[in-house]
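Provided herewith is a single structure, encoded as structure tokens, for subsequent inquiry.
Complex shown without one protein chain; remaining protein chains in place.
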Amino acid sequence: MSTLDQPVMQKKDYKTDQEVRWCPGCGDYSILNAVQGAFAKLGKQLHETVIISGIGCSSRFPYYMETFGFHTIHGRAPAIATGVKVSNPALDVWVVTGDGDSMSIGGNHFIHALRRNVGLKILLFNNRIYGLTKGQPSPTSEHGKITKSSPLGTVDYPFSPIALALGAGGTFIARGVDVFGPHLENVITKASSHAGTALVEIYQNCNIFNDGAFKGFTDKEVRDESILYLEHGKPLLFGAQKDKGIRFDNNFQPMIVSGSSLGSAFVWDETAVNVAPAMALATMSETEFPVPVGVFRRREKPTYETAIQNQIAAAQQKKKESLRDLLRAGEIWDVK
Amino acid sequence: MSTLDQPVMQKKDYKTDQEVRWCPGCGDYSILNAVQGAFAKLGKQLHETVIISGIGCSSRFPYYMETFGFHTIHGRAPAIATGVKVSNPALDVWVVTGDGDSMSIGGNHFIHALRRNVGLKILLFNNRIYGLTKGQPSPTSEHGKITKSSPLGTVDYPFSPIALALGAGGTFIARGVDVFGPHLENVITKASSHAGTALVEIYQNCNIFNDGAFKGFTDKEVRDESILYLEHGKPLLFGAQKDKGIRFDNNFQPMIVSGSSLGSAFVWDETAVNVAPAMALATMSETEFPVPVGVFRRREKPTYETAIQNQIAAAQQKKKESLRDLLRAGEIWDVK
Amino acid sequence: MQTPNSTHTSLDKGLQDLDQVVIRFAGDSGDGMQLTGDQFTRTTALMGNDIATFPDFPAEIRAPAGTLPGVSAFQLRFSSYDIHTPGDAPDVLVAMNPAALKVHLKELKKDGILLLNTASFSPLDLKKAKYEKDPRNDDSLSGFRVIEVDLEARTREALAHLTLDVRAKDRCKNMYALGILYWMFHRDMEPTIKAMAQKFGKKPELVEANVAAMKAGYAYAETTEVFQTAYRVAPAPMKPGTYRNIMGNQALCLGLVAAGQKSGLKLFLGSYPITPASDILHQLSSYKHLGVVTFQAEDEIAAVASAIGASYSGCLGITSTSGPGMALKAEAIGLAVMAELPLVVLNVQRAGPSTGMPTKTQQADLLQAICGRNGESPVCVIAASTPADAFEVGYEAVRIAVNHMVPVIVLSDGYIANGSEPWLLPDVDKLPAIPVTFAAEGTPGAKFMPYERNPETLARPWARPGTKGLVHRIGGIEKQDVTGNICYDADNHQHMVDTRAQKVANISNGLPPIETVGPRTGDLLVLGWGSTRGAITAATLRLQEEGHKISCACLRYLNPLPNDLGALMRGFKRVVLPEMNKGQLTMLLRAKFLIDVQCFSQVNGQPFKTHEIQQYLKQSLAGLREARR
Partner (left out) sequence: MQTPNSTHTSLDKGLQDLDQVVIRFAGDSGDGMQLTGDQFTRTTALMGNDIATFPDFPAEIRAPAGTLPGVSAFQLRFSSYDIHTPGDAPDVLVAMNPAALKVHLKELKKDGILLLNTASFSPLDLKKAKYEKDPRNDDSLSGFRVIEVDLEARTREALAHLTLDVRAKDRCKNMYALGILYWMFHRDMEPTIKAMAQKFGKKPELVEANVAAMKAGYAYAETTEVFQTAYRVAPAPMKPGTYRNIMGNQALCLGLVAAGQKSGLKLFLGSYPITPASDILHQLSSYKHLGVVTFQAEDEIAAVASAIGASYSGCLGITSTSGPGMALKAEAIGLAVMAELPLVVLNVQRAGPSTGMPTKTQQADLLQAICGRNGESPVCVIAASTPADAFEVGYEAVRIAVNHMVPVIVLSDGYIANGSEPWLLPDVDKLPAIPVTFAAEGTPGAKFMPYERNPETLARPWARPGTKGLVHRIGGIEKQDVTGNICYDADNHQHMVDTRAQKVANISNGLPPIETVGPRTGDLLVLGWGSTRGAITAATLRLQEEGHKISCACLRYLNPLPNDLGALMRGFKRVVLPEMNKGQLTMLLRAKFLIDVQCFSQVNGQPFKTHEIQQYLKQSLAGLREARR
């Protein structure tokens, strides 16, 4: 992306003159910080980057990044971004969306972007709530959640964005956490280098309407025991001493192993053809098992925009037609 | 459903006075036949059944069923049906949709119905093409498909409706084939008895715009060797002599076994908690492996509409409030 | 604050009688201004004044503390006579920080009272508020009666005896300010004490803190020299009956619920959250004990679609949204038009286009409601004009929808939705009946005809699935009348297009005559619809007092228009129509009646001010006199 003659970017270069207007303590601040960190490491040029968002607290993101930014309408960012990327593949196109924006009203565009493998980097800020509209349940809110619009608790069941993305055929699927700065930065960096659609689900705390949604497994005290860091080629181990592991029984049922049987821990391959293992991890119960973060899936696959460009290039090779000839195609006749 | 004092229904009773207007040879005819067969077996009462469809050749279905029918708008049938089922759970509500109707414009409503586990029976007529609009590719059309709108072949990748439904958290997910009448009738019967959302993907031949889309594995000659009939509690065997089977390696990678190692074939459990095995089958390559038909997943889970009804019943138990009192809630004062 | 007339309080400080006061509380989002205003409103309502309120929220997203975008305000006006608006410029401004001062000072009346919290005037605070220098040290505040109080310090003192942490104590400073105003305006503290007990019931220390702060403020005002006089506003002469203070969204919900109970229909709301309509979803969700079903859908399309499904199944389908969501519902509403099912669509309008300014008010979705669908797709459109009026409008929407088997779009707006006024509770037994008759069980052999119409209304029968002998098919494709079978015949299509139009037109036959303020003939007729009613009425009344031949009428029914509208308009020399859009109703009236209706347009996200309308009308009247010479 950035070539020699271009300036080296510092983290601060990505900051805009607009004052950041999230609630004090909102997880979005740390995500903004991680993104700017990753962009600086990758040396992204400001003018080569486009950030497209929908509507939601999270979707205010573009205003705080000194790149091209388009704050669009609720749920449609992936569709708009597809138009941008397909018509100008040279651009580095990012989508910033929320769990309501992407899983609720924007669910269709979300799964279709993944299906087509358009070269978009999607950052899904999942706070399991509608922040901007002041606290209704989202499709990722836990079953039974009590909110203004569900005073007796929600009766619907949450999506796992990771599972949904796997079902839709996504080629890069990962998860990060707002408070795991360096890890998040790293995941974002990996996403950036993936050619096709890259989804990064980011657990984000909304301290106003859903405070502590993730503390159960992200708090400093519990973190080590309750987070499973996915590392390519390494066994699925967790715990401060990496003394516990995950293996699967013959029915693909995950189980926690330790001690002598630690060796049976499943060796993680983020590039596996088969989505089943990733699916098994994505659907593990948060309460009985550690929560996986990192890369669930990473598969190379031709992107939508390159395929289109190739078709066009080939067609242009094969057939040259002037506008005049085009209009005269088919039967024509002259009147004197 | 049907009680003793109600008439016993014959297959013919479900036929309407409207002449069926699909192209001669269309797979929709056999599906109509299978549905009427299943309904007769189940003794469904005409007036207790509602069939709601979107737009497409397949969506003309309700006009040919002597039940309540609502031919709505493109892609929205699941949302409309949700309103019907939630507001009147006593009704037996069916959704008939096409691969464009449900996977393209209606994708979002489709995954959300599955997420909520609303008691809808969804029959997805998958002919891997847009029939009604005369032959454009659908989200289930194979990569590289040549059509009027993709003269050089499509560049996007198809959804597997089964995989998508698994990713969305569906509780009953099955597949049938138009030309496998009795099997299809059976699958539909099973779907009917499932309490939550039941999805039946039906491979359907569009002999006008996508003729032979499935013949590669459904034709009489090849069927036995290329279809894998999923049977609960039985090993995954196929072939005329059931002399081949499917097992999974340690990485969940499916492989074909035969002869001595036939015993290692995976024993199918459609009620498994874990979706991984179903996912592994749903994503098997059609060319390298047999194509699974039957029930991929069947899990009991409280339905959306019952949960709502229970909340309301409980609330009504707990609090009685007259209209008068409701209006007078909060601070009131009198002016003499 | 007109007509002072001095008397004396027990503490021999001056006590003046006023006939009306406009107070505006302004502070940081975190300062609890909405709650403070709400408390003052409830107390004042209970004390029998007429009252109108106007909350002015900051933009949806939370802004950093102390900044201009973070300022939240609540204006209220109370009086000893019948009022129609929350007032234009405030008599009293409570400014909790420099930002609030910066944003709202320009509106304070000359000689108005400014209660200024001096706690937060550090250079940083001033910078956040974009003040070069401290406004207290230049002449910014001259011409106002400024009362400076360090609310923070005072409140901390007052709560010194409590163990709460400082931040919790500071959060009570709004109550201290409220106490001061309660003394100034001779308000009773009891209702608020009760309210605090309810609100913080579970946390007694918070109840105590809030009440203590309020009492301290009251005492402070009573004792210090700073406050020379208190003011009294006598109760307003109001129609006898039981009252309740109500906001527009609340009233709309109650109207729907009342209609549900009167008609015996189960209510089903399919909705997707959106400002400023979300509260409708919230409130109806709290009515499960009344059998109301609410469904938070995945998007606005699913929301309206589910409501259509509910109506199809024999319940009353409702969907609620605002502008952008309304745009998404257009196609599905067209299906309801074709299926000829009852449906109630609530659009709480906000400032557009696109996302626009979600927290600001506007009336620019009228043409969208009437014309915003493909094909000739007629629906009924009615509008609420005040918070209390929303009750009747919600009720009426249901009546029309089921009586005529037609979608009804109800237009409200952010100003009505969040504004409040005293509401004279209706006698539930006297509410008009809403008769609903579902198609009866069919007789074996006889084919049910889903489009066999009521000759008078042209409504088709409502056939509930589950009813024996009524199986039938309907859909969005053109259909043969009576049978409902798909039909592409040209004459039939013309017939159905005409029939659907006539069915909606017929609604106007049952409507009451248009209510006017003033005689039905004269020089100038001011027409309005929706939330402009208050300002239009107030301005008209003032001009009538000045002896002008002016009348006004606010239209509830926008499609179809009332049958007597043309005659009414022709009874005046000129017709003027203030709208918070670029002339949408004006266009419809000009086209229909070929009368040169003049639009007074304002599209700035703010409600009209009475004096602005009054001024425009004065000029228009002057113009008429000119013309006569």
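Read from first to last, the chains carry the letters A, B and C; within each, the first residue is number 1.
Just so we're on the same page, a residue touches a chain if its C-beta (ideal position, glycine included) is under 8 Å from a C-beta of that chain, and two chains touch if they have at least 3 such contacts.
Please read all numbers here as calculations on a predicted model, not as lab measurements.
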Displayed partners of the chain not shown (whole complex): A, B, C
Residue in contact with the excluded chain [from A:Val50, A:Ala163 or A:Ala278]: A:Val50
Which of C:Ala160, C:Ala433, C:Ala446 or C:Ala591 contacts the chain that the document leaves out: C:Ala591
From C:Gly143, C:Gly241, C:Gly375 or C:Pro435, residue that would touch the chain that is not displayed: C:Gly375
Residue among A:Ser30, A:Ser58 or A:Thr72 touching the omitted chain: A:Thr72
Hidden partner interface residues of chain B, rising order: 19-24, 55, 57, 60, 73-75, 104-105, 107, 130, 132-134, 136-137, 139, 148-152, 208
Contact set of chain A toward the excluded chain (per top definition): 16-18, 46-48, 50, 52, 55, 62-63, 66-73, 76, 79-88, 90-91, 108-109, 112, 308, 311-312, 315-316, 318-324, 326-328, 330-336
For chain C, the residues touching the chain missing from this view: 59, 69, 322-324, 326-328, 330-331, 334-335, 337-338, 349, 351-357, 359-360, 362, 364-365, 367-368, 370-377, 475-478, 486, 488, 490-491, 493-494, 497-498, 500-501, 581-582, 584, 586-588, 590-592, 594-596, 602-606
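Convention: only the chains that are shown with their structure count from here on.
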CA centroid of chain A to CA centroid of chain B, Å: 29
Inter-chain centre distance, chain A versus chain C - centres from mean C-alpha coordinates, in Å: 40
Numbers and ranges of chain C residues touching at least 2 other chains: 288, 298-299
Sequence positions of chain A contacting 2 or more other chains: 105, 107, 139, 152
